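Pasting in a structure now, in structure tokens, and then I'll have a few things to ask.
Just one protein chain is left out here, and the rest sit where they should.
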Amino acid sequence: MDREPEIQNKEPDSAPVEPRAKRDSLWKKAFRKFFRDKFGIASLVVVGIYFLIAVGVWLDVIGTNWSATTDASFAPPSSEHWFGTNINGQDIRDRALYGTRVAFEVGLVVALLATTIGGVLGCIAGYFNRTIIDEVIMWLYGCLDSIPFYLFVAAVAFVLQGNPYAMHIAMICTFWSSTCRIVRGEVIKIRNLEYVEAARAVGVKPLTIVFKHVFPNTLHILLVQATITFVGAIKSEVILSFLGLGVKNSVSWGIMLSEASSEVSGGIFYNFYTASIFLFILVIAFNIFADSLQDALDPKKVSV
Amino acid sequence: MSETTKPLLSVRELAIEFKTETGVARAVDHISFDLAEGETVGIVGESGCGKSVTALSILRLIPSPPGRIAHGQILFEGNDLASNSEREMRKIRGNQISMIFQEPMTALNPVYTIGSQLTDVLRLHKKLKQKEAREEAVHMLETVDIESPEKRLDEYPHQLSGGMRQRVMIAMALSCNPRLLIADEPTTALDVTVQAQVMEEINKLQKQFQMGVILITHDLGVIAESCQKVIVMYCGKIVEIAPTNELFRNPQHPYTKGLLHSIPRIRKEKIDRLPTIPGTVPDIQNLPKGCRFADRCPKASDQCHEQYPELTHQDTRSVACYHPG
Partner (left out) sequence: MPIVELRDLKKYYPIKGGFFRRTIAQLKAVDGVSFSIEPSTTFGLVGESGCGKSTLGRTVLGLHEATDGQVLFDGKDITHEKGADWISQRRQMQIIFQDPYGSLNPRFTVREIIREPLDTHNIGDAHSRNERVHELLSVVGLRPAVIDRYPHEFSGGQRQRVGIARALALNPRFIVADEPVSALDVSVQSQVLNLIKDLQDQFGIAFLFISHDLAVVQHISHEVGVMYFGKLVERAPSLELYENPKHPYTQSLISAVPQPDPENKSQHQILEGDIPNHRNPPQGCPFHPRCPVAKPECKTEKPILKNLGTEEKPHHIACHLY
């Protein structure tokens, strides 16, 4: 074999200039991936429209006539009442628009709080797996899960007599558990990854590891869970209002459907169609959005 | 090629491309080589050189999209595999051409017993009945030197060690007497003592079944001991082809030389620093003009940076370099 070639003293690494796409953070890449998904964009637009409606109602710009009663009971759709009126002569269009705001309010509050609580507790339970902390948290959500949802809501509503947020509280108390379970499973996996071990080896304290290393790597799960919870909260509100346990002194799609249940047998469908269509489109759009989001954020699918 | 007999496998100007977020990446860029019956050819190179992609594409296992065969032919016993339909390929896989992979744990299905996985292959290709397939499976396990084969048939992959699982994979691959065996890093994930066992097994079976073997690895030691011919790949291109003895005795391409010099080996005397190849492998989506190794090559000249040196052939050797030797 011929003489060994010239040896250099320290090879400064020539990290070549990477093309634009490769240099972005994982979030930016996910962002771009999401915006290539046509269904994802379409669904986001639909959700965006609903959001604008909700903001408009909140700013008292649209849907202002939702409670004004008139004599025109069960009036058919016309230029004045786009979707007709209900038994009290109230404008169904404005009631449906107002319902959008209520839906978003419930959805956002419950989604944000339930996901945050579930995420934090899931991280702690997963990181301290096989200790008493994990056992306690698992026991907690096990207990809560074993109580039938509607019974629980009824009980909370009863205890919190008249509190307008009784429904929200009840929902948050029950919805956090599914997020917690999923996050806990993921954290148990992450915990064994070498970069977590590396942080321990450097001397980082356990809770700091949980919040700086582990939690950010669960954000993609939390985002998707938040969207699922949002939809779940809206759907639950509909049923609760239908059962009379929902919002008070206000209107929502659930209340409209509740009214509709007695009207339909008489051949009057205005409430039914309007509320159903509003609900259906939002739920489908949000579901598609959640799927596209999950695809975009999935770290395993991070492409070149 | 000075062979008078027709080669078992002939790859002609094969190019494989992948569609990515940032454009098209050509993982394999117009490569050609032949494999004779009963011959073992080693394909050696580092990550990103395209050796695994080449192996997978012979059996058309590259998912398409995002990958596709952009150019070339893969002639196997006269038939061009590149233009076969999926149905035709399914008849060939496991039957005339078999493949074994790097990770025996993930290549075997953890929820089925060894026996059911072995008999599946036999019943599919050889159309055997369950009882006959089971007997044949026992016979195959004996061939790969697994003790108490009847007992093993009812065990699950996790109950076997890494070396045994790899041998089961070899048994599965050979159960239908393939003419060609593709081994993609078969020993990389194994301990060195097990590696020796598995390589001995492959060599023995190759002689017994007179198969052609394509052995893909980054381990030059394994190549030296098992292959008659070596193909060196870099960045999607073949840079050198030579009979094994000659490659190690007299490497022509600077990359081959650098590689041979930089592998740590057990020596009689200590050396202070290991020789290295400076720099890193270029990104295949951002390739330099001219020779892809030029930036790291001690012999690079202006010509090397301007124009890609095509593979030139002389006797049994081929090299893609303006300054070989």
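Observations on the structure shown:
Going in written order, the chains are labelled A and B, and every chain counts its residues from 1.
Here, a contact is a pair of C-beta atoms (placed from the backbone, for glycine too) under 8 Å apart; a residue touches a chain by one contact, two chains touch by 3 or more.
None of these values were measured; they are calculated from a predicted model.
Only one residue from B:79, B:262, B:301 or B:316 touches the chain missing from this view: B:262. For the chain left out of this panel, the touching residue among A:193, A:207, A:243 or A:264 is A:193. Along chain A, the points of touch with the absent chain fall at residues 10-15, 18, 22-23, 25-26, 193-195, 197-205, 208, 213, 216-217, 299, 302. In the full complex, chain B touches the omitted chain through residues 46-47, 161-164, 191-197, 199-200, 218-225, 244-245, 248-249, 258-260, 262-278, 280-281.
Heads up, the rule we're going with is that only the chains that are shown with their structure count from here on.
Distance between chain A and chain B, defined via averaged C-alpha coordinates, is recorded as 48 Å.
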